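Encoded as structure tokens, the structure appears first; notes follow it.
The other protein chains are all here in position, but one chain of the complex has been omitted.
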Amino acid sequence: MSDQPTAAERFLNGILPENPVYRQLLGMCPVLAVTSGMKPAITMAGATAFVLIMSNTLVSLIRGLLKPHLRILVFTLTIATFVTIADRFLAAFMYDMSKQLGPYVPLIIVNCLIISRAEICASKQKLGTAVADAVGMSLGFALALASIATVREILGSGTWFGIDVLGSGWPAWGIMVLPPGAFLTLGLLLGGAEWFGKRRAAKAS
Amino acid sequence: METVSSLILIFIGAALINNFVLHYFVGICPFLGVSRRVDTAFGMGLAVTFVITIASFLSWVFTYYILRPGAPLPLWVWNVMGGAEGATVDLSVLSYIMYIFVIASSVQFVEMYVRKFQPKLYESFGVFLPLITTNCAILFACLEIMKHLQDPTQLWGLHEALVLAIGGGVGFTIAISLMAGIREELDLADVPEALKGAGIALIVAGIMAMAFMGFTGVDRGVEQALMALIGR
Partner (left out) sequence: MSDLPENTTEQAENVSMPPAVNGEAPGDGMAPGDAAADSASSLPEKKSYIGQAWLVILLAFCFGGGLAFVQTTLGPKIAENKRNETYSVIPTLVPGADQESTEELVVQGADGRDVRVYKAFSTAGEHLGWVIPARGQGFADVIEILVGQDASLETITGMYVLAQKETPGLGDFIRGEEFQSHFAGIPALPPLEVVKADPTETNEILALTGATISSESVTNIVNATIANLREVLATRAGSNAPE
């Protein structure tokens, strides 16, 4: 057990080195769908963080009781419950945002990131490490969402968080808030992340 | 005849205009992961269509009779147990859990069927068949059906739900097969190192999404043509 990563390592891992979107390529559906503006992107990041942290907490607490062939069932049940809670919470207290995010909040259930963290980390390590892992991954996910949303919102509407930043002289690139803009932005940013990663690896060696 | 025309519109909407992959961004993981060769991509598309149809059928049945606000079965149980008259029973908070288990069961069922009757296909799929459970497209179809079963004055029948599911699956198959065809060609092209793999695939997807945006308004034209055909 001592060769498993520590809590601090798990936490830092999740932000950049094993970033859920840029390195692991998980959870692309919400990343493309809700990043047309910063507000929905951050709301989605918050909802995912809630589900991930609660799910890792619960799974880590009951990890001694999990039977190997039933564990996926337990993970799925846990995640679905927390997503329902998050969805209801949003519908009650942030109704307009809930309508804008639409079906993408329940789609957190099939976000491979959460079930993979439960499988890889929470079911094998103690509570503190699992929570650190969840928080780190959530921050990494939020970082990815924010980076794409920033590009799309500024180029596509000239605003950031709804605040006008480019002035009326900028002809808004409508395509950026539409589906093609999402794919192109993510593809180019992924390429950028790859390039940075390779340069750092080349410098290290 | 109006029902048929609305079904055609739902199908075209789900398959082309609001393509599940290129418009709603669901099913991206297999779209990027299994689109290297056209034959595997097409097989994956058909498997997803199969699973979506079964899962949507079960979802519709469960949602219509049990999970929507004012559903008949819980109301009957409530009355049998002596509950207050005129109450509305709303079990929709259990919807997501129900859907994910319906999907997992459908995938399990399809897996057993394929393993028994098409063993070679089963082997070529490998781990991707159980991974269909985490395919956003199927849960998305179930959520769309749930959305149309909320308002008691405008309920979708089973036929509309199935047409949406099949349309979505067909749209997914079209998108993934097109992507596979393009990527087979891309293998011979000079792609920058950093963009190889997911990067260039996403850029291609963006251009495909732009192309599919050209389908906007097709349903209006089809609707007008159908209306003219039945003489209205």
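We just call them A and B in the order they show up, numbering each chain from 1.
Everything that follows uses one rule, which is that a contact is a pair of C-beta atoms (placed from the backbone, for glycine too) under 8 Å apart; a residue touches a chain by one contact, two chains touch by 3 or more.
The structure presented is a predicted model; accordingly, all values stated were derived computationally and were not measured.
Participant: Among the options B:V93, B:L158, B:A211 or B:A225, which residue touches the chain absent from this view?
Facilitator: In the full complex, the listed residue that touches the missing chain is B:V93.
Participant: Among B:N18, B:S35, B:T49 or B:T63, which residue is in contact with the omitted chain in the full complex?
Facilitator: Considering the complete complex, B:N18 is the one touching the chain left out.
Participant: From the listed residues A:L65, A:I163 or A:A202, report the one that touches the chain absent from this view.
Facilitator: Only one listed residue reaches the unshown chain, and that is A:L65.
Participant: What does the interface between chain B and the hidden chain look like in terms of residue numbers?
Facilitator: Against the missing chain, chain B presents residues 9, 17-18, 90, 93-94, 97, 151, 153-154, 216-217, 219-220, 223.
Participant: Residue by residue, what part of chain A touches the chain that was omitted?
Facilitator: 54, 57-58, 61-62, 64-67, 70, 73-74, 77-78, 81, 84-85, 88-89, 91-93, 95, 156-157, 172, 174, 177-178
The rule we apply is simple: only the chains that are shown with their structure count from here on.
Participant: Just curious, how far off is chain B from chain A if you go by their C-alpha centres, in Å?
Facilitator: Whole-Å distance between the two chain centres: 23.
Participant: In the complex, go through chain B and note every residue touching chain A.
Facilitator: Against chain A, chain B makes touches at 22-29, 32, 93-97, 100-101, 104, 133-136, 139-140, 143-144, 147, 192-195, 198-203, 205-207, 209-210, 213.
Participant: Taking the touch rule as given, give the residues of chain A at its contact with chain B in the complex, in rising order.
Facilitator: For this pair, the touching residues of chain A are 25-26, 28-29, 32-33, 76-77, 80-81, 83-84, 87-88, 103, 106-107, 109-110, 112, 115, 175, 178-184, 186-188, 190-192, 194-195, 198.
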